[in-house]
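Left out: one protein chain. Kept in place: all the others.
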Amino acid sequence: MKVGFIGLGRMGTAMAANLLKAGHAITVYNRSPDKARGLAELGAQVATRVSDACRGEAIITMLANDEAVHSVVFDDDGVLASAADGAVHISMSTISVALSSKLASAHAKARQRFIAAPVFGRPQAAAEAQLFIVAAGAKSAVDDCARLFDAIGQKLFYLGADPPAANLVKLSGNFLIASVIESLGEAIALIGKAGIDPRAYLDVLTSTLFNVPLYKIYGGLIVDRKFEPAGFAAPLGLKDIRLTLAAAEQLQVAMPVASLLRDRFLTLLARGGAAQDWSAIARLSAGDAGLPDAVLPDAGPGGAATEHRSP
Amino acid sequence: MKVGFIGLGRMGTAMAANLLKAGHAITVYNRSPDKARGLAELGAQVATRVSDACRGEAIITMLANDEAVHSVVFDDDGVLASAADGAVHISMSTISVALSSKLASAHAKARQRFIAAPVFGRPQAAAEAQLFIVAAGAKSAVDDCARLFDAIGQKLFYLGADPPAANLVKLSGNFLIASVIESLGEAIALIGKAGIDPRAYLDVLTSTLFNVPLYKIYGGLIVDRKFEPAGFAAPLGLKDIRLTLAAAEQLQVAMPVASLLRDRFLTLLARGGAAQDWSAIARLSAGDAGLPDAVLPDAGPGGAATEHRSP
Amino acid sequence: MKVGFIGLGRMGTAMAANLLKAGHAITVYNRSPDKARGLAELGAQVATRVSDACRGEAIITMLANDEAVHSVVFDDDGVLASAADGAVHISMSTISVALSSKLASAHAKARQRFIAAPVFGRPQAAAEAQLFIVAAGAKSAVDDCARLFDAIGQKLFYLGADPPAANLVKLSGNFLIASVIESLGEAIALIGKAGIDPRAYLDVLTSTLFNVPLYKIYGGLIVDRKFEPAGFAAPLGLKDIRLTLAAAEQLQVAMPVASLLRDRFLTLLARGGAAQDWSAIARLSAGDAGLPDAVLPDAGPGGAATEHRSP
Partner (left out) sequence: MKVGFIGLGRMGTAMAANLLKAGHAITVYNRSPDKARGLAELGAQVATRVSDACRGEAIITMLANDEAVHSVVFDDDGVLASAADGAVHISMSTISVALSSKLASAHAKARQRFIAAPVFGRPQAAAEAQLFIVAAGAKSAVDDCARLFDAIGQKLFYLGADPPAANLVKLSGNFLIASVIESLGEAIALIGKAGIDPRAYLDVLTSTLFNVPLYKIYGGLIVDRKFEPAGFAAPLGLKDIRLTLAAAEQLQVAMPVASLLRDRFLTLLARGGAAQDWSAIARLSAGDAGLPDAVLPDAGPGGAATEHRSP
């Protein structure tokens, strides 16, 4: 298929490379064009304007946040103005339910098709084409893009015709991951202060009830206090919890664990943790327990991570 | 080995049966003696007094709560007064860290040995000798009882010489399970109110990030609203969170998710849910979201579950 | 002074009447013009367009929310386009810090002056010219409007040259009131379930530590379960907590009590309480405690209150 791919962070670059390997004709666009070089060597066309990446049957966006997606789609030179009748915009970013709704309407009005198809998986999984894809939108559109999804992920879950459903599922999935981090952080602070070896504790957990990579990965980061470099940075964690809470507020659903997580991320950022992995909220439990090695650096400018990496 | 086994709930009965099958000489005791019948048919001796179950090299207790263990151990006719010098008391119940400390001291003073060895696994796992055992106490004592643990569980984790460590690990494990229930409850309320099929949602979760029986089991109970009969009743959930918080308070560790769980269990009990599975706290998220089928029965006497079942 | 007054809810009507009584020349505007009749009888000019209320030295806006203020100011016929050079826009509504910032910039660019001057006090206090006014903006502008503030309130607090400061103080004040409601709700549920007379309890509190109208008023509403008609409706409470949390997020300040309040208001609305006073969040504590007379009506359409009433 002839496909435009917009957004070349670590996730997007890996996904675009897999599309190329699968034989698709890819035109890539990124705001800072140097990120496109490696893909050009793999055979990608490089667009210098968004509109030039919108000539194919499908346009994939994989961007950091609502603002970036909004601008790429609605700007004068954007996807909406440039894509052909019947073309499919596949939004794979983690964006708000509200923006997804707005995109669905705008594309329908412009006689274009729209699929929300966010992914689960960290950059390594993206590189190995092992992402899980959660898609919603017209069934025919999803079917038409089946070969694209095959090239990127290991499995696709179809969630019906309403695109925002996929975004909500993705957001709530990130909420669940963050809640695991928080609970592990509390438990490991407790165990550690009791003088029990946290590694032995984590081994018990992940050999028994929680025998799954997620707990091993995040438990390991917490136990090893290895929060940099960030796999998925704290400001992105805050963003996803904020979007979850925004969707929940719209639906009038109280989510006390999500509220707690929001407070945790704000505290982490206020205390200088903007460059750390989102699992660094576990440091707050340790710090509140008075564990001496958990002291956060003083609040400072804290370079906010800007790249999109899916957890 | 010659072993006394005290406490024949669903878990204890299954464990005692497996010890018999493995060829050990078991004397069983239960306050209500009728529960011993099945085991007698399998070859168990039946004691009519606690002291008669304390004649062997090891005495295993598997009881509902601190009060039961305290009475069985410290009563005039109890384990402490009856066990021989050098005999090992293996406490497999989920009890408080404080009681475990007290038992360790009392047995040491009485020249008896003490192991805390709580288990992870539901009654089915107990029946299949597939429990996970978390043991702490003198290494030599644990080694001496290795064949007993082999007969009951699939794996033993040794956590060092200090018995309360095993109890704290067990309690914190139950805290982590309860936190999974709470987070799933919130996420499923959100998804459900958005009109997305909760079963499809659960399938996404448990096929991807949370591909582990724990999430499947509890997610399934929540989605199917199948909270009775209780596999592990709400009052036991409250008890374990209370014991976790008590240990955390002793250590001066704040655990906000545990605090939230305590409030949830209290609310569930106050609103008549004492006979329901502890996963019924998820009904509160649904009810708070105004989902109509989630209305709890009016507060009533609510038969509190009394049997000990390990989650 | 020649003054335009935009927004004739219960609060605005009372304030405009007091300005008339003090001898000012008032032109009033309200979207539904029938609300202006009473004021016309007192001598007010009635404008049929916003711009016609913008001819004076000062324009006061007293509207329900950000959306209303935004539209009244930025519409083609709005305050910004219509007010004279040097005229003062006094925004007395409870609006967001972000909108206040935006208004300050826009008016400065248009060579107009801007004061944020939200008020504390319920409609009765407005009628009696007993409001407390919290003002921020250029000192000279506030001084120029001193006679207006004198006619409306009993005291003015000047908070400096930066208008959003006044809005943040107002929002945080409403947060403090809501936190009092929540804590009283929890305490009264506890006392009531213990069988102690809540009125006697409230008498103890308000005769001793909490001898102040706020506690008497809200304690009385809770004890009497008198949540309708709403003095300040639940959706307005949610709005103010949302704006507080938004300002706090911008500043990276975690506010766990505000997070809890947000969850309470969402639950109250989800369960059909949109027409009730914001103190009805206390019903949730009673309901969670299983107190039988605290059962909320089933979730329903729940006419959302639309009028602006300051707590």
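Letters A, B and C mark the chains as written, and numbering starts fresh at 1 in each.
Going forward, a residue touches a chain if its C-beta (ideal position, glycine included) is under 8 Å from a C-beta of that chain, and two chains touch if they have at least 3 such contacts.
Just so you know, these numbers come straight off a predicted model, no measurement behind them.
Of the candidate positions B:1, B:106 or B:266, contact with the unshown chain belongs to B:266. Take chain A: the residues that touch the chain left off the picture are 263, 266-267, 270-272, 287-290, 292, 295, 298-299.
Interface with the hidden chain, as seen from chain B, comprises residues 242, 248-249, 252-256, 259-260, 262-264, 266-267, 269-270. Against the chain not shown here, chain C presents residues 120, 132, 134, 155, 157, 159-160, 162, 164-165, 168-169, 172-173, 175-177, 179-180, 182-184, 186-187, 189-191, 193-197, 200-201, 203-205, 207-212, 214, 244, 247-248, 251-258, 260, 285, 288-290.
Everything below uses one rule, namely that only the chains that are shown with their structure count from here on.
Mean C-alpha positions place chain B and chain C at a centre distance of 52 Å.
Chain contacts: chain A has residues 248, 252-256, 260 touching two or more partner chains.
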